[in-house]
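Take a look at this one; I'll ask things after.
Just one protein chain is left out here, and the rest sit where they should.
Going by the order they are written in, the chains are A and B; count residues from 1 in each one.
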Amino acid sequence: MMTMLGGEPFLLVSKQEQQNYPLYIRSVPSDSELKFHYTVHTSLDVVEEKVSAVGKVIVDQRELYLGLLYPTEDYKVYGYVTNSKVKFVIVVDSSNTSLRDNEIRSMFRKLHNSFTDVMCNPFYNPGDPIQSKVFDSMVSSMMVQTC
Amino acid sequence: MSPAQWDLPPELCCRPMAFVALTGLDVVYNAVHRAIWDAFCANRRADRVPISFKVLPGDHEYPKCRTKRTSYEWYIPKGILKTGWMNKHLNLVPALVVLFYELDWDEPQWKEKQSECATKVEIVRTSLQGRNTKVAVVLIQKKTPLPPGEDVMASERAAALCNACDLSGKSLFVLPHTDHLVGYIIRLENAFYEHAQTYYYTEIRRVKSHKEFLNKTTHQLLFVRHQFKTAFFSELKQDTQNALKYYRAAYSLIHELRTHETNILEIKTMAGFINYKICRLCFQHNTPLDAIAQFRKHIDLCKKKIGSAELAFEHAAWMSKQFQYFGDLFDEAIKLGLTAIQTQNPGFYYQQAAHYAQERKRLAFQLCGGPEANLGYPAPDPLETPTGILDFYGQRAWRQGHQISTCFKLVSQELIIALLSNAVAQFKKYKCPRMKSRLMVQMGEEYYHTKDYAKALKLLDYVMCDYRTERWWGLLTSILGTALRCSYLMAQVKDYVSYSMELVGRASMLREDQKSRIQKNVAKVLKNEPPEAEPDCDPSAVKAAQALWNERGSQASGEDLILEVQDSVPFVQCKARFLHPSFHLDVPVQLHVFLLTDSPHPVRFSKLCVSLSNQDYNQYCVVDSLGQAPAQEDMCLVPGRTHRYSFRFVARPEDVGKKIEITGVDLMLGSENGRCIFLNWRGGGGDAASSHEALQATRSFKRRGRLPENEVDWDTVSIQASTMIISRVPRISVQLHHEPPALNNEMYCMMVTIQSHEDIVARDLKLTAGLKPGQDANLSHTTHVTLDGSKMCDDSHRALLPDIPMGDLQPQEKMEKPLSIRCSTTGPRIFLVHVAYTVDTCIEGRDIVCKCHKDETVTIETVVPFEVAVKFVSTKFEHLEHVFVDVPFLLMTDILSMSPWPLHLVTSELQLAPTMAAVDQPASQVEEVVLQTGESASECFCLTCPPVHHGTTGVASGQYVMSWKRKSANATIPVVNTVITLPHVAVETIPLYVHADLPSFGRVRESLPVKYHIQNRTAIVQEVEMSVEPSDAFMFSGLKQVRLRILPGTEQDMLYNFYPLMAGYQMLPLLNINLLRLPAVSGQLLRRFLPSRIFIKVTFNGPANSGIESGARCWSYPSLILTVSQRRSSKVLRQKMGRTVPLLCPPSPNRLSRR
């Protein structure tokens, strides 16, 4: 899932059965929307590497928040993977300095909480794209906030 | 202005090395000089000092040194760094000039030579006027010099030469031209290196000294220049640590410069140079993080220094180069051993370089109003200075505001693609598959822009499946769009249709109207008409494409295109399934094909056919407009509705036991008079997305709406691509009658009863019976089956009798077949009875011959029928450890029935070994005895052992053969002979043998004559002392105590008359025998041969008819005892008490006769 407002795209990808297809993508409508999709998709390389490194590397990162995945010239890409292997990605404009690590972290927490609610919705079939209005509005509010 | 404008000058990129000029060498004509030069040049490995040598003529003009400025007060610098400066110090101004001169110490014309040399030195010095360059002289000598101090003339002349040339002693060298040239050269160059170091050190000092004359307002440029020069000299001096320090200082100074339109390019250029140097040195010092940090800083500082908006394209090109060079440096460092990581590798820099290159192209197009507006390149290149070389790096030769007319033909697509492919290679290396795919997409798009559609398609096609498997439909749609344009512009019909179908299908994220447009285009292609052009295509290219399509249309009527759709997500989905996982031969095979389309418009097809593994059936699985002419609406797929097509066919008898698989489903679109396109699904259908959809559907808790009758919910259909053809269900019964368990070795009877329940004649009945194959291999050797139960089976009989012809079986007829099985080992066995037959049937109007078969298996345990225990006892039934030669003993056999069925013992036979002899004729005592389960029968044989060779301790006894059968077996069943090998027995000889003759019983107060026979079995005379002990039960007459001699081999009889006083079992008076010669043979031993007790009857009134005289002498050792005893529980025992009584056969005298 990708959301973008004033330069903040988000993404969430599920890893059910080793898959990485998008469950929800939202971004601020712009010409470069496709580019965001690519950015998010390519960031999965880093996510996979980081998650598979858990338990192997001496500096064991056990936090769900993966931090800055990689910097590009224009965007900063942050990652978060739940224990249920659902991946969240937030893409932020490099020029946006108001969003620091802590803000990003709390955005991910919000997303995760909201996603948990989606999972507990009886009408939601795990693995299907998310079409929840509550989730949508939560993401929207987050995007407006960061504008 | 070519992109090469931004290439860094080679003098910046090389590793600066001290420059040493060699003069006085004639490397062309003089072999010695040539050898010296080669020794300097050849094999310059890392262990040699870093010097760059150059051969110059002796009178070479070095660059003139300008007079040094004494004051900078009125000096306003025009730029930062002159374009020639680096080259000057690398290649033109040497740190040291070496003059080679051939002169031996014993040169006869020493004076002349010396002054010539001095002149040469002077010429060099003059040319280097004003510079700090050192001069050194090397004398090339033919002779090996003597050790220092020994050659007085040498030292004198050397001093004189130094004097003449105004050289210090350290600058004069001798090079003997001998075998060890390379060694001398290395020593020489080390000395040169020291001189060069000193030179550069003074240069650094000199540049630094200018600083005090400078002021911050007018000389800002000079601050940068001087720091740069210091750093560069430090590099030449190989002092990289300080060089880095000075470069860093220069870098921060350059950003302190005020920027304006006119100098922005110069600042960026120089910043780029210095940044390059810093990064390069950081990598060299193995501090890659410093390099990366510097580069980031550099980019951040310069990113916004675009300058005039019209020159933005130029800035983008510059940025691209910056990234590219950093990527190169990074990559170079990795090749030298640096480890990169996934998130920090050269790929990112190449990618960014490519990005800026694309940006540059975009901006340039914008400026010129599109690629069409290509202007010719202006004839006198306005970007070149008239002299060709600019004075300072990064300065423009023309005034700003001149018309910028750039030629975009030189905008190099190849550059972008090369950068992208560099990045691809890097990301591949650092485990970034998705990044790699993305870059390949960009490469594809770049090729598309350069109109290299074939290459574009190849790349896009390659990554498409990655996006499909990852299910990123948005990205896939975008790639497919580009691919579709490519295929349209090339008029590649097959690709065009294939991409179109996926873009119309469910994975595509296009809007309905876009899908609709594409689907209409596909329809046109099917009609052999050119499709509408894709939007956003280059108009000129479209024109060419239309011509191509028309050409294609005229050529290709009736062309068949086969599209493999398995690995894509086409607009028609297919699932094929057999109704059952198996079909009986006499039932038609049924098969359904389900089709569903997701396109905006209905899809009409002209043929649907299923290919099966046995192609003979394919003809039955076709829907087309010709054959059975189905209704028109059946050939039209309505979007969103599941269409079902049913097929049925009768399988062939030869396919029984085989699998029939759906190898493919073909759907034909279009028609013969237009173009035919076959969508081909391998196997039973499905595509790249269907398996995941099916999985999600099974998990879904969504309530499915009730569908109208005869409509199917797509998600509930599963693919079943194969089925088994199995034989017709047999309508016969096979029953087995037998009495398990089988007894070991017996001919076990099994009756096979076959009854037909068919309505027609079952023909060619064949029976296969016996051991089921596939069990333990040993079983087949120990199991034998025969139809002839009257003869015993042997090893020639097989374990399985195959295909016994049984003829035909009428409806309801019953047939029996007896089988005899012999199992020679115990344990369980599985037996198979297989009845095969054929019937003629008619299915759906086809006559087929059905082979049916019915299998019955049964597990039969084989058990031991009886156990035989054998023991040796004395005539008094005492257990014997060993037997004595020529002394009778008893062999007893106990036969215990283990069979659950009554056992009929036909007879038994004792086959004695030659080492044994029977005392009487051994006849079977168990003949015709029937044993129930758990009952036992015993036999007893009186045997003696003939004399054996001395030293023999054990002898064979022979064999015991039981002949038996189960009681229920009829007379024709052969008797089983079971052979039991009797155990060996230990044999001993005795010197004296005693035995007694006495009646079987006595009577009270009636005389009882007893005769003792004492036999001497030795070869010597034996003295025997005998005595009879008194007894309460008897009176007796005879010798109470006697001593007698017995001759060898003779026998002495002693007669006693006992007179019983009491009735009952009485101890006989004890007979003591002592052998005086053989005290070892005790009376105890001998007494074992004598009866110890006798039964005394009460006197009855009748005449004392006694058997005493009639002399049943041997009653003490009954030769025949037969008992039938119960070994069941005591309860049973009591009930059957009657049977426990010993069955005593009367002794017949002839059996009792002694030898």
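Quick note on the criterion: a contact is a pair of C-beta atoms (placed from the backbone, for glycine too) under 8 Å apart; a residue touches a chain by one contact, two chains touch by 3 or more.
Methods note: contacts and distances are computed from a predicted model.
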**Prompt:** Hey, which one's the missing chain according to UniProt: "Sedlin", "Trafficking protein particle complex subunit 6B", "Exosome non-catalytic core subunit rrp46" or "Gaa1-domain-containing protein"?
**Reply:** "Trafficking protein particle complex subunit 6B"
**Message:** Let's see if you follow the contact definition: name the visible chains touching the chain that is missing.
**Reply:** A
**Message:** Among A:Y38, A:F115 or A:F135, exactly one should touch the missing chain; which is it?
**Reply:** A:F115
**Message:** For the chain not shown, which residue from A:S84, A:S106 or A:S141 touches it across the whole complex?
**Reply:** A:S84
**Request:** Name every residue on chain A in touch with the hidden partner chain.
**Result:** 15, 18, 51, 54-55, 60-64, 81-85, 112-113, 115-116, 119-120, 126
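Basically, only the chains that are shown with their structure count from here on.
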**Prompt:** CA centre of chain A versus CA centre of chain B: separation in Å?
**Reply:** 37
**Item:** Touching residues (chain side chain B, partner chain A) in the complex
**Value:** 299, 342-343, 348, 352, 355, 427, 431-435, 438, 441, 470-472, 474-475, 478, 692, 695-696, 699-702
**Request:** Report the residues of chain A in contact with chain B in the complex, numbered from low to high.
**Result:** 17, 19-22, 25, 34, 37-38, 41-42, 44-46, 49, 69-70, 72-73, 122-123, 125-128
